[in-house]
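The chains shown are only part of the set, and none of them has been moved.
So that you can tell them apart, the chains are marked A, B and C in the order they are listed, and the count of residues begins at 1 in each.
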Amino acid sequence: MEIISIKKIYNRKWTIGNILIGSFLFLPIGVLFYNLFNSKGKSFKYLFENLLFDYSLNTIYLILITCLCSLIFAILPAWFISNYKFKGRKIYDVLLFLPLSIPSYIMAFTYSEILSFTGPIQTFFKNFSPEIADFLNKDYLQIEVLGIILALALYPYVYTSSRISFSYIGSNYINLSKTLGLSSIKTFYKVIIPLSKPAIFSGLFLIILEVLNEYGAVKYFGVNTYTTGIFRAWFSMGETNTAIQLACLLLIIVFLIFVFEKKSNSNKGFYYSSNSKIQKLNMVVKKNLPIIHFSCLIPFLFGFFFPFIFILNNSFKIISSIEYKELIVLLVNSLSVSSISSLLIVLFGIIFIFIEKNSKSKINVLITQLVSLGYAIPGAVIGLSLILLFTSLKKSFFPISIIGSIYILIYAYIVRFLAVGISPIRSSVEKMPESYNDTGKNLGLGFYNLLKKIHLPINKLALISAFIITFVDLLKELPITLILRPFNFDTLATQTYQFAIEEMLKESSIYSLFIITIGCVMLLIFKAILNKELDVS
Amino acid sequence: ESKNKKINEVNLYSQRHYNVDKKQYENFEKITGIKVNVVKANADELIERLKNEGADSPADLFITVDAGKLHKASQNGLLQKINSNKINIDNQLKDPNGFWVPITYRARIIVYSNERVKKADLSTYSDLANEKWKGKILVRSSSNSYNQALMASIIANDGIESASKWSKGIVENFARNPKGNDRDQVKAIASGQGDIAIVNSYYIGLLLSSKNDDEISAGKAVSVFFPNQGEDKRGSHINVSGIGLTKNSPNKKNAIKLIEYLTSVDAQKIYVNNSYEYPVNTLVEPNEIVKEWGTFKKDSLDLNLLGKFRNEAILIFDKTGWK
Amino acid sequence: MYLEIKNLVKYYKKNIPLIKKLNFSIKKGEIISFIGESGSGKTTFLKCISGLEKINSGSIFLNNLALNDENIFVKPQNRKIGFVFQDYPLFPHLNLKENILFNLNKKYLKSLEYMLSLTGLSKLIYRFPHELSGGEQQRACIARALIREPELLLLDEPFSNLDSSIKNSIKEEIHKIIKKTGTTTILVTHDIKDSLNISDRILIFKAGVLQQYDNPVKMYCEPANCYCGKILGDLNKIKINEKNYYLRPEKIKISKKSPYQVIIKKSYFQGKEYKILGAFNNEPWHFFSKDAIIKGEKIHITFKKEDLIFFDSLCENFFT
């Protein structure tokens, strides 16, 4: 009997390891909940009664606008590019991806500048046609405008997911609907859209989280969202506990939405992807070409090209006053922190997914889900919870300098962005047949070799994708860095933001330009990988 | 701690992140050889961090752009009194309790459209609640600390009730919902969306010294008005950027040296000419652009009260619908 | 004629015609099997008939109305043709009933009950596709096609994705359903055994050309060329007077003595009998025997002259 019990522990060593790492990463979230039950925020009731309803309505309205516009910007081009053969198709496919490299707050500041009374558009018309200038002279700091701008920055999430889904659905279902008497348009909304719903939602979900986490742009536009409420409680009223309570409430709501959506999909068992091959492209009828180009160009031009040109132009204007030494320091800071954190995230991702896949215990699935929750928490709140965590631990465990050290910053990054890195790894591993594992074992591989010789090489592309996606996200990261960074530590993002928030858009432009350029390069690599995967499978 | 002493340095938690600050620190290092380390973040985040770090905090100095936050820090026991006789500043601006030292100050002023508003119609902050300004007033949102400080000063001077009334009046006179920053309010006047804005003084200086012609013309489209100037009035609302010495400062000597430097004539000149704020050192004159607006009477309120009445200010904002 | 295909030509890449001048016709109520190798263009042909692909030349008439010729192209949604596809039977987001009623004209609603009982699906109507077995999904597809009372039913390899254990019963059932409704049907397959029992006529298609189009028995006994003959069953080759003749295995009898000697290579047990592989003049020969025969043994066989099949030189392989 003794032998068996030792064996049992031995057999569970992976699960036990997983629980340890999982709880390490879950700690900050745990701290939040601990404080939630451990305290009473005085202002919670006040906020709840006076502002929260208003803030929530604003939030929902903003999310709705952003999602709706994202859908418009993303779905049509994704559909055309997945299904039709036309000149420029491949280039569009790449270009439509690029807005992801522009941080949403930069997009918002840039557009408010472009549209403002002193911006290039109105100035132009003031000289040439005062009537048009008068017509354009409007207050653009509106929630609707903000929604559109955020959509321009975020629509690529939906574009990617629906693009993949559309090309997997294939012509099969389309042919089927035709023979059942459906016209093309009817086919689109009665068959294609319902079938792509899970994929589209997964993209929308990311957008929702980003909007919830948005602070800079929202504040500038005078739109009070739920996150504003959290910050109001925390900063203006000085009620940390209330802030935590609000954050937890948000977390729970997000989690419920997520679970609900997952459930409703699993009931219907969407299995088309395994069932059909990549479809062949259709030729385009000439008269439809303008529509296709229009729908592909608009999101790219407004989501990337115009802001990019504006920022580029600003950079040229201040090119003489750039301090290159400082720029290099910022560059090194940004690149090193982002790449180290992304590497660690990928590493943790591999561990979680590999153990989840190889152990039969359901605990491991739960762990992965719990540590993925971090993405739903606003970055500043994660920063706060880490400060709480380490100040209460430090006396017994850590040296003083641990807070405000690069380690904590990276730790916080990992906690928040793990979910971003895990999801491409998971989807790749899930596509892998069960029998690879069994074959490996049968051919004499142990646990480590299984990972090294089979899982890692086969999922190589997914690992690179995971790295790139988190890297680009981290490059743009702001709130966590602001709160937790060490002395004299600036990144491209913080520097951009500091100037932008002080209404010095020009001075900020060179830093945003670097963020965008690096992001673009990475995204181009990512796109190349994605296309490769689409073609092979 | 011993390690910190070996290296000749001073650690700052600062809310200020202008280029001019960097210049100051570099100068300071050149003069004294003391290295200045900075963490820049929101004042409340920094206070949170100081609170949690407690005795182990590496920070020596805490810099904010709002006296209210300095008050909050000292209320939380995070600051210690500053003793130095080398600090030469305007007495009216000093912290009565001696916990912090101002390094610049500015007024929250009224700007008005040259075309549509007559200067003679303007008088006080309270007057802005008058019906005659219906649909004409521009101001940023209530989550901004400048507005919170202004409201706190009104509460401190006139009491909660009249502050509420005032707020309600202002809200009814809004030209649009509060949004954007101070510069945007000026631009909105230039573009005709409203006639009067409440802004910080130095933003006008920044606009007028801009490299963008349109910003300059926006700045020129408005004039500056200092409210509450009459004999019987209390003066325009001002606020300071200030610096506090942390309770457990590990490099106290260096920290005091930095405070002394920042209030010195040389440093004050740099502030004045780069950020268009008013100097706290009586020996220094404001920048030319700022000087043109003339001198004005400052509200003599104890600036710590701005922190004390902050929560009340927020409640009034919420109640009266100032978003 | 009910369905008429005239000079149908179809290619995806110019100069590489997949279907070269196809001509044939179907009578009302007939079940036709369309047999060809993988990649020979069977699915393409069905797509042409249903309008999912345009033909390059020729014409298609259904019930004396042109569906597609030089000037006319009737859109797929306007042709009354039911199409059951190879590998993607049902919409995953709809349950069985919703799938069957998908975009259905109200006038057909009344026959839902009958269709469900015919296909034996009455009890499953609220299940989603992933909760149905392969055969049930298959039947649902057929119900969905038949409820629209199509003038023509196209079945594209309806059995290829089925487990062999349920394949037979499904085959039976589908045949029964089609016969009961009297629907004119084209069944595409690459497996002749699937279609031998079911179809009224079989069309063998190879290299873009119709090879033979006849009823199963005629086809087995009088194949148009060697290719058709071999598709329907083993053929043993024998040279007589410098000419190649062919013989079906079941026509060969084992006898005590005869001029023909075979060396046994292997006996395959097949339940009711053994299938024997032997070598006759170095040609592999198949025939049947009640008992196993030991490897290496030499035995004598006989056959009747009239059972020999002869192809003239044009028919030694297949038509091109």
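Simple rule for what comes next: contacts are C-beta pairs under 8 Å (C-beta built on N, C-alpha and C of every residue); 3 or more make two chains touch, one makes a residue touch a chain.
Every value quoted in this text rests on a predicted model; they were computed, and no experiment measured them.
Displayed chains are single representatives of each kind; full-complex composition is A x1, B x1, C x2.
By our rule, only the chains that are shown with their structure count from here on.
One simple way to say how far apart two chains are is to compare their mean CA positions; for chain A and chain C this gives 52 Å. Between the Cα centres of chain A and chain B there is a gap of 36 Å. For the pair chain B and chain C, the distance between mean C-alpha positions equals 87 Å. Shared interface positions of chain B, defined as residues touching 2 or more other chains, are absent.
Not a single residue position of chain C touches two or more of the other chains.
Interface residues of chain C facing chain A in the complex, by the touch rule stated above, are 47, 50-52, 75-78, 81-83, 85, 87-88, 91-93, 102-103, 128-131, 144, 148.
Within the complex, the chain A residues that touch chain B are 46, 50-51, 112, 116-119, 122-123, 137, 139, 141, 219-224, 228, 231-232, 234-238, 240, 317, 380, 383-384, 387-388, 390-391, 394, 400-401, 403-404, 482-483, 485-490, 494, 498, 502-503, 506-507. The part of chain A that touches chain C in the complex is made up of residues 170, 172-173, 175-183, 186, 190-191, 194-195, 197, 267-272, 275-276.
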